[in-house]
Every structure is written in structure tokens, then in C-alpha cells.
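A single protein chain has been omitted; all remaining protein chains appear in their positions.
Now for subunit A:
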Amino acid sequence: MAIDMSQFIAVFFDEAAEHLATMESILLKLSLDEPDSEDLNAIFRAAHSIKGGAATFGFTDLAGVTHILENLLDRIRKNELGLRADMIDVFLRSGDVLQDILSAHRDGSTADLDAAKEITSLLEKFANESVAEELLAANTIKNSHDGLLITVAAGESFDHQAIVHALESYGELCSSIEGGAENDWVYQVITQASPQKITDTLAFAIEHSRIRITLPQDMLSGDKPSDGEGYGFFSDDKPVVASASQDGEGYGFFTDIAESAPPPADIEADGEGYGFFEPRPKVLTGAAISSALVQTMEVKVEELEPQAAKSKVTSGAVAKSLAPAADTSIRVSVEKVDQLLNLVGELVITQSMLVQTALNLDPVIHENMLSGVGQLERNTRELQESVMSIRMMPISFVFSRFPRLVRDLAGKLNKKIELKLIGESTELDKGFIEKLSDPLTHLVRNSLDHGIELPDERIAKGKSPTGTLTLRAFHQGGNIVIEVADDGAGLNRERILAKARERDIPVSDSMTDSEVWLLIFEAGFSTAAQVTDVSGRGVGMDVVRRNIQSMGGRIEISSMYGIGSTMSIRLPLTLAILDGMSISVGEEIYLIPLAFIIESLQPRPDEVKTMAGKGRVINVRGEYLPLIALHEIFNVPPKVTQFHEGLVIILEAEGEKVAMFVDDLLGQHQVVVKNLETNYRKVPGVAGATIMGDGHVAFILDVAQLVHISQGLTRAVA
């Protein structure tokens, strides 16, 4: 029966990638002094699973590297080998190499074989060091295998290069002779690895029965085989297969493979890869089996027959097969989900249209109709939430790459950095996840490179030598906020201003800090010559801002010189649908995202005042808030001009409260956000547009931007 393995390979790729990620995250948090045994087990299992899968699916290169890694990890978890810092580095790099090989297989591209070779030899070095220690301790020098002759019996061809590669990973490959259907393949390796180990590795590519490993004791005593011919003779006291060397087949081996050879049973049983215990060995001559590890088998024939008969009886009484315990999931293209989301959006519009129409109906006469509309509303909302949640992913998908990045970068910069991840489970749209990675990486790099000082500098400033970098994600109103905060040097106002003047950007000393910080987003700053903390911050910041803005988000900076900086990225929580309050100004209808609204009130005439330096303010229970009139901002004629005749809505955005004067409050809606920029152009103070139930287009207000505008206005007034 031929089985198409390709269908399982995709699953294996995902699985292996997951295992690699697990491995990396555990390695990064592993304590060197007291490694948690469960962590060690988990890393080992990850490597082990990758190896098993790789071997099963025929990725010998992957299996080769993982095999050595797994062995090392196994010995570490069994406390046979101490864990060292340099090992973790090499393990992490092995992970990278494996990832590279994996993507190469997945995409059909070429993996960096040199890197693979390098990492294999590093891993092997650790293994050998420990082997050497063990050997020294046990005084069993004779088991040290300096040279091995590996012969693969003539027959079906295999991946010669892969074998050469695998052997090279174990030591120095002195020579190799390619064989064929009639000639044997011969490889000569100087290695510390045991023949068993090499057999295990090779068995991934070649049948066990075809591999013969010989141990030229003479090589230890300096009697090297003649180089270049790829074979050698061994001392007479060792039985050598008669046909060796001279006839050009180029091999020679001992019939006796010393202690390191596989157990006797294994040698006898060709073509199998399994075995049964009890009662006594009985070798079966099964059909030749393809490239799998070959082992013995003993069958429990006598007992098996009645057992089989018995199970026939029992199985009849057993209930139907259960559903698989494995978690079931399907992969769907993002386009399909988007399409679904669009349709739900349209449904939401239709639904709100119905709701609006139904409001005019007599509740007594149309009771059934109205309850139906109510139910539709609930169902629509639930449907929409479900569809939205399909696209939601925890931000840990982005954050997870940073422990490694920070570790590597800190090492490179000789800085001590502690990374804190907060709010990793905060969910956001998958579309953002992918696009966030680059800007965040940029901000993190900047923080490490230019924000956090060198340990000596920090000590001189009275700080702890270890800097802290915090990545935090949280929901705030209708936004998700992602912060990159450091306790480093902070931005230098004077330097930024000087830089701006140098570049002929109009600045004044009276500018507020936040206005100054915005300067580093100017494209001009990015190409500046690197002047430590300031200019470094500007490298590519214009690109970062553009990326964030393209997602409908905003980036803000808060910084204090000598204390640290925080870059906050604000993104809309959802891409498509929002809860809004509709308000009217003159003939126009606007929508305010519900999340920004704190309350609405009808002001008394004496509550609105004009204060020097603050412009128009409103007294809300003793708190004076700047008051902006929407009709002034959008320049539309209002129906009411007296504040006490209209309504004031208290909004909060980015920690700032502001009061907004409007004509009237209409009601709460769930609306589908349509991008204004793609359909028209960017309008200041407007985040997007929507189609109301009655078919009218309404603007969705960008509250945070309105707050900024209002601050500009009040300053102008002042």
C-alpha cells in the first residue's frame, strides 16, 4: 500500500515550528543554576518530537542536527551533563538553524548548510567534551573511537551527500568512496562518536542491515591507513573480512564490532524495526522494508493467537469509536474571514435600518414584529462578535519574538537588560499582528541601542546596572495600546531642538515637550549622523509612524530626560465595526465611538466660562474642562448656539478630558466603519464614515484628534 505522506507534512511543519518556539522560550527563561526539571524535559521533548517527525518524513538534515541536540538535552535532563551559558547560546542558534532548514523544506528554498554544519560541530563539541570527561573518569580509553570506517553495502542508492554531511558533523571525514549497485560505499571518519551513535544517525537514510562500522584500533596506535584510497587495513589480530581493500571495493571490517555494536539480536534481524518481548527471540524474515531503522523482532506467537481471538470477542461488545481526542481546527484563508466580516457588516447595517424603522411602529400592534427585531439585534451582535473573534489573536504572537531579540542585542551592545512582557494575552486583529512586528522591533531596537545606557553609565547615574524594557499591551476604550517603555536616558530636548534648527525645521523654545518629541518623526531626523541618544531615536521613526498610521493608529511619545521613554502605539480595537453614539449638529449627523464618551449633560449658562490661557471651559462638578463646539471645528451652521440649549458630551481621550458641545444626542448604534481615506481623503478630526440605517453617510469622529485640535484652538484663543 503506497501512502501519500505529503498530507501530513504540512502538519509536521506547523508542529515543528511550534516545538522550536517552545524550545526557544523555555531556553530563554531557563535558570542556569537551578534549571527546572520540567523545563528541561519539555525542551528535550520538543527536540525529540522534531527529530521523530523529521526522520519519519524523510528530512535527514533536520533529523541529523536534532539528533545531536536531543542527545545533549537528554543528558542534561538526566543530570549527566551540566548546563552552561554557552550551551544555551548554541541551543538557541541550533533552533535558528533548524528553523532555517524547516523553512527551506517548506518553501523549497535552500538552507544555509554551512550554518548547519557549524552548529552541528558546536553541538558535537559539547557532547564530546562530556564524553571525554566520562571516559577520563572511567579510565576506559579504549572506547575512544578516533577513527571509524563506515561501509554501506552495495545496493540501492541513497543520498550520498546527506551521509557525507551527517558524518562530517561527527568529526573529520578523511575520505569517502561512492558505491553503487555493485560496489560498496565507504566512508572514513575521525570521530569521538560511538559507532552506535553513527549507526543511529545513518539509519535515518540507510537500512540498518547495510551499515557496517569498523573500529580500526591501529589508528589509535598511529598506524594510519593509507590516505586517499579511502580504506585501510587493520592489524591481523582482528578478523577482517576477506574481500577487503585490494579489490577496489574499498572496505574492510571486523566481524566483531566490539562492545559498542548494537545488541546481537539487532544484527540478526534484518529488515525489521520492531520487536516483541517474550518468550524467546525468533527472527522473522519479513519483506525488505524501506529506509527505516532496522532492528530485531521477537514474536510472541503462541500467546498472540488466542489473544487475537479473544479481542475479536471483546471488540464486538465495545461501543462505537469515539471522536478523536485531538484538538480539531481548520485553517481558513484570511480572505474568507474578511469576506464573512464584510457580510456581517452589511447585515449589521440592515439590522440597524430595521431597528430604526421599527421604532416608528406602534409597540402594541406590532408586538411580534418588534420582538423579532429585538432578537435579530441580539443575534446579529453575537454573530458579529463571533466572526470578529475569528480574526483575533493574542499579542503574544508578536511579543514572543522579543525575548530572543533583546537577549541577542543586549549581548551585542554589552548592556544588561531585563525584558518585561505585560498583557501578552491581549487580543487584537490578526491584520495588526503581522504589521505590528516591524514597527515594534524598531522601537525595541531603538530603546536598547539608544535608550538604555551601558551598565557603568547607569551606575554613575545611580540607577541599577540592569535596564528594564517593558512591552505592555492593554485595551483602553476603543483602542488597543502597545507600549514600549524603557528606564533609559530619555530624549534630550535641547539636542532635538538643536538638530531641528540644523535642519531648518521651524522650532521655538516655548514648544511643549510632546511637540518636541514629535520632531523625531520628521523624515529629516532619520538620516542624521548618529549622535547617541537623540538621533538614534530618529532612525526610521518616520517609517514607524507611517506604518502605524497606515493601520489607522497613532504613536505617541512620553519621555523624561534621564528617567526613560515610553512609546505608545494606539490602534483601533477592531477594524470594521464599532459602537457609536450618533449626535446632530445642524443638519449633520456624526458618530462618536462609545468608548470615548464619559457622560453627557445639559449645561447651565453660568457653567461656561472663558478663562485666561485656557480658552472656553465648562465647570463640571468643580472640574474645569476645555469646551469645544463641534460646529466650529467642522464649520457647519448649528441649530442651537446657546450652550444651555444644546448638549455637552464629556469625552476622554489619551488621558485628556474634553467637553464637546453639540445640538442633540440621537441614539446608540452599531455601525460598520468605512474607510474615508480610500474613498475620499483624510479629513482632520474624522476617523471614518459609516452608512446609517436610513442610507445617510455619517462621519465617525476621531476624538483624540479633536482633542488635539481643541488644544490648538484654545492656544490660539489664548
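In this section, a contact is a pair of C-beta atoms (placed from the backbone, for glycine too) under 8 Å apart; a residue touches a chain by one contact, two chains touch by 3 or more; residues count from 1.
Just so it is clear, contacts and distances are computed from a predicted model.
Colleague: Given that one chain of this complex has been left out, which of "Metal-dependent phosphohydrolase", "Ferredoxin family protein", "Response regulator" or "Pyruvate dehydrogenase E1 component beta subunit" is its protein name according to UniProt?
Modeller: "Response regulator"
Colleague: Of A:53, A:467, A:540 or A:693, which sits in contact with the chain we cannot see?
Modeller: Missing-chain contact among the listed residues: A:53.
Colleague: By the contact criterion defined above, which parts of subunit A meet the unshown chain? Give residue numbers in ascending order.
Modeller: 1, 3, 5, 7-9, 11-12, 15, 42, 44-45, 48-49, 51-53, 55-57, 63, 200, 204, 263, 266, 272-278, 284, 286-287, 289-293, 295, 297-300, 303-304, 307-308, 310-312, 314-319, 321-322, 324-327
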